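Right, one structure below, let's go through it.
One protein chain omitted, others in place.
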Amino acid sequence: MSVETSAPGAAARFVGQRIPRKEDRRLLTGRGTYVDDVTAPGMLYVAFVRSPIAKGRIRSIDATAARALPGVRAVLTAEELKALPIKYFLVFGVPGQPLPDYAPLVADRVAQVGDPVAMVIGDSRYVAEDGAALVEVDYDPEQPVVTIEDAREGPLVHPRLGTNLAAASQPADDPEMDAIFARADHVVTHTVRHQRQVQSPMETRGILANPLGSGELVVHVACQSPAQAARYLAMLFGIPDHHVRVIAKDVGGAFGLKVQLGREEIGVVAASLLLRKPLKWIEDRLENLTAGFQAREHDMTVRLALSKSGDILAADVDYEINLGAWPQMIDGGELATMMLPGPYRWGRQRQRARSYYSNTCGLAAYRGPWMMESLVRETMVEVAARAVGMDPIAFRRRNLITGADQPFAMATGPVLDRVTPLETMELALEAIDVAAFRVEQAKARAEGRYLGLGLSVYVEPTTISIGGVMSSETAQVRVEPTGKVTAILSTHSQGHGTATTMAQVVADQLGVDVEDVTVLEDDSSRSGFGAGAGGSRQAVAGGGAARRAAAQVERKIKVIAGYLLNANPEHLRIEHGVIRVEGEPEVTSSVAAIAATAYLEPDRMPPDMELGLEAQSRYRPEIPFVFSNAAHACIVEVDVATGVVKIRRWVASEDCGVMINPSVVEGQIAGGVVQGIGGVLLEHAAYDAQGNPRAATFKDYLMPSALDVPEIEYRHLITPSITEGGFKGVGEGGAIIGPPALVNAIHDALAPLGFSCFDLPLSPPRLLAAIEAAEASKQVAGAP
Amino acid sequence: MSRHEITVKVNGEAVSATVEARRTLVDFLREDAGRTGSHAGCEHGVCGACTVMVDGVAVRSCLMLAVQADGAEVTTVEGLADETGKLHPVQQVLREEHGLQCGFCTPGVVMTLAALTAQQPPPSEEMLRDALSGHLCRCTGYQGMLRAARRLARGDIGKATA
Partner (left out) sequence: MKPAPFDYVAADSLDGALEELARGAGDALVLAGGQTLMPLLALRMATPSVLVDINRIPELAGVRRLDGSTRIGAMTRQAQIRVDPVVARHVGPLAMATGFVGHHQTRNRGTLGGSVSLADPAAEYPATSLALGAQIEVRSMAGGVREIDADDFFLGPYTTALEPGEMVTALRYPDWPEGTVFVVDEVAPRPGDFAFVGLVFILAVKGGIVSRSGITWFSMGGKPMRSMQAEATIWGEAVDGVDWAAVAELAVSETDPIDDIHATAHYRRTVGKHLFQRVVATALAKRGAQ
């Protein structure tokens, strides 16, 4: 069920509509083109030999038996790959930052179970795996460090770095802050520990690298931006830009996993160049769950100084993250600490952060990588409110910013403007009907059943365009001689629906039908520099570029048409591709007719006007962050005998500005919420003390199924941003704000038992143990 | 290792190949039969993306050997829409309900729903939801699929609710 409030103005015909997606027909009939669907003549297949130990030195590698196996064409180790020098760097790296020795294949020290040690190339994946099983590697195992605790004091993961700290930050001395804490009426401390997860899109990573000869390379790869992947490969291998072409027509989900090519993809490209053969590698699920990238292992402790009336005076933050051995980027907790105040009046904040290496899989981005800020803040608000003796909703009302406060500078710097956290919260509360729920909850408790209500409120920094690869996106819009429209963008969909949403934007701007607009975004040779998917940016940055390029074309159509129809371009209206003159109903033309003239009839064109109907625009949003916001509320029932949680209702009340396609928006929210449910209740990429991953298959790594999810209800507010089109990002939000709503609901349900557990996942065994612990401490305390 | 000459009817068309004993049905369909619509999402029978119909019954094609399908009739997702390209009702309803995003799990979901809705007596919404629990999706949160299941159970193929 979905309710929208405050529609956009003017004559938008496709923007704002739930247009069924253009790409669906292809995908529903099995005609998608994912990387494993692509073949090349003479293609060979790659399987990796991987380390069975988490840490140690490689003493020897013997590939003799493997190389002799019929069907195995080559076995490559780091030694063979030396023939092709690679300038390894991280897409989201910082210049000068000390990094471990990334390489496609490990040369002498393995640092995680699953570290790629050799590549076997064979006639099929089957025989390549046979070959891999025959490669004999001799290791000197060492004791690994697995957890943050281990990493603090334990042996070095990367000896050359001299430390297990990948990044660390300390605040300056701040006696004023100390004084605030000393004076405060209440000081509350709260810690949340988040377990390691795996992004686990349904399509794993994969690549087909095809060297075409004379230095040209065509690569099909599961990525989040063909342009970025091509640029990255060109820089890594020192190949001229225009000699690398990356094509990614369909990608089966990414969520941050595929934003940077991993070591295996790079190794496959290297091998294809060395062997001069097309090579395909598809990550299998075992590799995806245990040997590739993982996500989210971080802890955060916040000390909050409060006045007795419930004002948040100051926050002291401590953040730690376990980056694994080969992280996709060095996350120093910058965003997680920066966003911690959220939409609250927060006083001052200081933070310290430590990012550790360990002998586990490297972390990569995962939908809202900074999500700890909302998880910690929104669960802490409940704790803080109780400490001060306030109802948490009243506490939020007191401390959330209002419209009158904006523009509002967060304690950590960014400025919030045109956000509606309080309004979305009130809308969520109204939808869930708190009063009615409390009655139901009391009745249930009397029957020995435990229902709970959880709430969370946040702001999301979408479309960050401060600098680097995410600075801008570009669009080229072209009306073809036939009158149909081609839009070539630097956006990219791995499920995002940009083939439809960008077409909606262009169609509206031009006055043509959305069926007549084709969006192309799958090929680096035509898309232009841009970041593609990541950071909830495509509606704003891609939509903005598309709008501006289309506006230029629309202007030109009107000038030409006005010239031909002897009318003022300002008096022309274009709808369904038909051009009409205001006040002269018999005078019409069409976009198709103008296009034919523009390309084929130069003598009819206005003098001195360039032929054709095409324009390009590169858009950087006018503000460095485009903030959207939401409040979620959910109701759960906890079975205290088994610890099983059932989610009864979920309300997502959000404001992402002008929505291009509400179905797409809701789909993004839902996907994020359900990923969040998985993180709170089910998923755990656990390791044993020897660094062995314990969740090796989907039998052990449990993701939500269709029976685990509520029917999500939506409320939409529309507060346009000042950026082009009034759009705001929304893609990551559900995974950021979902978890705290659920954790709060569980705590509300079990409040009568004195339950407290912020050590995720809240799986049934953990819940039961925490319930038992609460009961035990009640008895010790002598409580009834 | 034994090799076997097999002929499988895929979407009505006979496909013959000589396959290794260990070759899975999903690999045969994708590579030997050239039908890449079925996807191998896990290769251990949990995610459901590889679901096809074998002799009318929905099965996980990663859990069958190609050689076991010798002489069988296999329907893949490519075989559902009619010759004019008109979508099967399951495909139509999923599209209307925004039941897919990246599309990778979708063919499996389509085949499960198509197999069940072809049965007599027609399945209840609960049966369809239960069958959907055998599919993993990471993009959609299952919302559109569940709406589609409700409409399919009601025979409500005419109008969208999303």
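Residue numbering begins at 1 within each chain, and the chains themselves are lettered A and B in the order written.
Just so we're on the same page, contacts are C-beta pairs under 8 Å (C-beta built on N, C-alpha and C of every residue); 3 or more make two chains touch, one makes a residue touch a chain.
Everything numeric here is computed off the predicted structure, so don't read it as measured data.
Among A:52, A:93, A:481 or A:764, only A:764 touches the chain left out of the display. Screening B:15, B:59, B:77 or B:114 against the full complex identifies B:59 as the residue touching the chain left out. When you scan B:15, B:33, B:67 or B:153 for touch with the missing chain, the hit is B:67.
Along subunit B, the points of touch with the absent chain fall at residues 1-2, 4, 20-22, 24, 43-45, 48, 51, 57-60, 62-65, 67-68, 112, 116, 127, 130-131, 133-134. Within the entire complex, the positions of subunit A that touch the omitted partner chain are 125-126, 129-130, 133, 284-286, 641-644, 682, 684, 686, 694-697, 699-700, 702, 704-705, 707-708, 763-765, 768-769, 772.
Definition applied: only the chains that are shown with their structure count from here on.
Centre-to-centre, using mean CA coordinates, subunit A is 29 Å away from subunit B. Across the interface of their complex, subunit A is touched by residues 20, 22-23, 30, 35-44, 46-47, 49, 76-78, 80-81, 87, 91, 94-96, 98, 100-107, 110, 129-130, 132-146, 160, 162 of subunit B. For subunit A in complex with subunit B, the residues that touch the partner chain are 2, 18, 20-21, 23-34, 36-37, 126, 200-204, 250-253, 255, 284-285, 493-497, 663-664, 666-667, 670-675, 697-699, 703-707, 709, 711-712, 734.
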